[in-house]
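Of the protein chains in this complex, all but one are displayed in their positions.
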Amino acid sequence: MDLACVEGSVHALLGKNGAGKSTLIKILTGAEQPDAGEIRLNGVPVRLRSTREARERGIAAVYQELSLVPELTVAENLFLGALPRKAAAVDWSALVRRARHALAWLPEPPDPHARVAELTVAARQLVEITRAVAMHSRVLILDEPTAALGPHEVERLFAVIRSLRARGVAVVYISHRLDEVEAIADRVTVLRDGVRVYAGDVSEVSREALVAHMVGRDEAPEGRGRRATASRTHPAGQADAPPLLLARGITSLDASGRPLFRDVSFALAPGEILGLTGPVGSGASAVARALFGLVPLSAGAMELAGQPFAPRSPREALQRGVAFVSDDRAGEGVVPEAPVAHNVSVAVLPRVTVRGFLDLRAERALAARRIEQAGVTPADPDQPAGTLSGGNQQKVVLARWMEHGARVLVLCEPTRGMDVAAKEDVHRLLRRLRDEGAAILVVSSEYEEIADLADRALVMSAGEVAGEVRGRVTAGDLLALASRALPEEVRA
Amino acid sequence: MTRRLRELMPLFILAVAYLAFAPVSPGFATAANAANIAGQVAPLAIVTVGQALVLMTGGFDISVGSVAALTTVAGSLSAVATGSFASAVLAAVLAGAVCGAANGFAVGYLGVQPVVATLGMLMFARGAALLLSGSAPVVGLPDTFVSLGYGEWLGVPAAAWVALAVVALMEAFLVWSPTARAVLAVGGNETAARLNGVPVRWTRFVAYLVCGALVGLAAIIYAARANSGQPTLGEGLELDSIAAAVIGGVSLAGGRGRMWGAAVGAVVVGMLANGLNLAGLSPFLQDVAAGITLLLAVWLQRARTPFWRSRAFSTRDARREVRPLALPAERLAGNDERS
Partner (left out) sequence: MRRREASLAPWLVILLIAVVTAAIEPRFLQPGNLVNVLRHSAVLAVAAFAQTLVVVAGEIDLAAGSLVALVSMVSVLAAKASGTLAGYAAGVLTGAAAGAVNGLLVGRFQVSSFIATVAMMSYAYGLAAYIGGGVPVEFPPDTFGWLGAGYLGPVPVPVVAALGAFAFAYVLLHRAALGRKLLLIGGNRRAAQLSGVDVARSVFWGFVVAGALVGFAGVMLASKVHSGQPNLYPTLAFEAVGAVAIGGIPLTGGSGRLVQSLAGALIMGTLENALTVLNFTSQVQQMVMGAVIVFAVAANVALSRGLRRPAEARPGALGT
């Protein structure tokens, strides 16, 4: 993989999720080590063993809001770890002065004395960007910096990027929005499956060509930004069944009152896999969480099998037959210390309880049967789940819901981080569950996955449904819908 | 609620507590009793600001009571042996700092949970205090102790002046010291602190050390007020100091608080004990009251916490959506299969 960034230029990095962008950033910021090859800075080969080392060499990346301390002031966060000092004490006036200076590029700079916790998500992101800029880095990596920003703030950001470019900073700009790339970038590199498939000047290449490079030629979009195509014959043949789960205009707000998603409607029938996709920040995974009662709705309503459905807790959703598979496998999927058998039986403990006691033998047998069906390897119910690979952990979770007998299965990023074989296994399992009559909603930011799996797909952008793809779902269609749908366009 | 209002909350609680006791406790609302409370509260306030610093890292120190016993014995023994007040202070503060350093080392560098590390110290220091003193109070302190314990200056007990100075110093420390800012950063968002080059382990270590040293200083005042080194000193001090800090607006989750607020919290706790005493409540029921006070303080803090920060509401759900790529440093280290 080659990537040459010239000082004083903005270099866009494109690629679908999973194309290798994140790994590249991790290597450039010293968070991960390359297996082969070298990084040169100003022509000199460098080794970046830690994030700190990378920073000292002038490479800065905009991390997410996670790297801000909410209870400290904006000024302190900007210079955290390197507070200006006078004698042994913090030089507050210098700190605030420098913070004001650093924040001056913003149309409405936050008060340096304000605590980060009081800021909106967008403002936090701007602080984060400001921090990277304020480090006077030579290479600045911006990973989807506009995800939480409004158009006005995006414009400002672009102005700053241009001035940085004029100062000789090399900017690596990662975005899914092709219009942004055209507006700000000088050069563009497209990654696919970890390999560079295109590099050139932005002015020399069309959007269509870039999309084609991102998805691969054989999957080029068939139409230009369709909202919805005419319904074709459904492959599974069961879609005529009445919908099991209905969402009507559901809307949810985050803590600062911005919508996580807005006015989302869909119907999910038994025996169907509905894909829900969209770029970073599109709101797709929040929709999935709302179905399980994890994100409160502020408007709209849901129906399950004709009855009103408004789960307030996972327990309630499960009792109604709706199960959820989180994208955070380590945090919300398996219990790592517990044996596989316990991880499978957790949702059906009454089923293996006889007169108040657990029937360990029955539990083990039940788990052994399910993990064999799910294809967990090794098929050992006694092994701690945490020792399995990610793919097998996911199969354990699916075995849990197979045993539970959920009617509706909601999955977030079901194969994130898995190799091709494991991915295929999970997909096969999901198709089988569909054929057995389950209604499945898959949220994934990998367009291929949706194309491969879904009978029908909704594309979300900026919290709203940007379009629907019926019939044969292709990655190209999804990407085309997602890339060109600007918030303004959708509202119109 | 805005931040300023929230920071003034401890004063509000203080006023309410005062007004509540004034009519029911005979002799409560008098100048003499105010001075009395000030003297009683002084050592607690000093311990509380130390405890507050540890709380701000997201930990806690339940050994403060035993360490107070050990240091009061150490200080008293040193005073009796040398006849010098300064050597007593030095011995007590040093002993406290050593205990605090041991706690800080266990928590910061060995990765032992704060509960266990300070629990071990709780047992160790109590044993050491009893051993050093032969299980009897250390008596025969120089006269300087008496003037510290019961002397007055401008109508205010000397001990209260000391406490006031310590609180002011610690407030200045919190505002001006890079280490104290690091304490808030570590308690507020450890990942961010680490990513930005804050020495997390060292910061934790220092917080416990400072807490221990302050307990040593408070122990001298305790010795002065008892005119002896009591090896049984400090039962319930961990509870009082944590309750005081929490009433004073120090977050139990770490990362937030003011030293003066913690000190005001200590006054509230001291006033409560004093008021209940004057109201004729059995001293045993005052322990009951102390426990309930702690729970109330925590409840109050929870009520003041914006709902999206409380445990009941899973912020992860809402936040993840904003940036699905938001990886904590742990994950940046790379344990994806892909890597």
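Going by the order they are written in, the chains are A and B; count residues from 1 in each one.
Heads up, the rule we're going with is that contacts are C-beta pairs under 8 Å (C-beta built on N, C-alpha and C of every residue); 3 or more make two chains touch, one makes a residue touch a chain.
All values reported here derive from a predicted model rather than from experimental measurement.
Q: Mind giving the shown chains that are in contact with the missing chain?
A: So, spelled out: the chain left out of view touches A, B.
Q: Any idea which of B:I13, B:L53, B:L148 or B:L239 touches the chain not displayed?
A: Within the whole complex, the residue contacting the unshown chain is B:L239.
Q: From the list B:M121, B:L195 or B:A262, pick the residue that touches the absent chain.
A: Residue touching the absent chain, from the options given: B:M121.
Q: Would you write out the residues of chain A that touch the absent chain, in ascending order?
A: The missing chain touches chain A at positions 292, 314-315, 318-319, 324, 326, 331-338, 342, 346-347, 349-350, 353, 356-358, 360, 400.
Q: Which chain B residues would touch the chain omitted from the figure, given the whole complex?
A: Contacting residues on chain B, toward the hidden partner: 58-60, 62, 106-117, 119-128, 130-131, 135, 186, 190, 200-201, 204, 236, 238-239, 242, 252, 282-292, 294-295, 298-299, 302, 310-312, 314, 330-331, 333, 335.
To be clear about the criterion, only the chains that are shown with their structure count from here on.
Q: Express in whole angstrom the distance between the two chain centres, defined as the mean CA positions of chain A and chain B.
A: About 42 Å separates the centre of chain A from that of chain B.
Q: Any idea which chain B residues touch chain A in the complex?
A: On the chain B side, the touching residues are 3, 175-178, 181, 184-185, 187-189, 191-193, 195-198, 251, 255-256, 306, 308-309, 314-329, 332-334, 336-339.
Q: Where on chain A is chain B touching in the complex?
A: Within the complex, chain A contacts chain B at residues 18, 22-23, 26, 31-32, 51-52, 55, 63-72, 76-77, 80-83, 85, 88-90, 92, 115, 117-118, 121, 143-144, 147-148, 254-255, 260, 280-281, 283, 285-286, 289, 294-295, 327-328, 331, 389-391, 413, 417-419, 422, 445.
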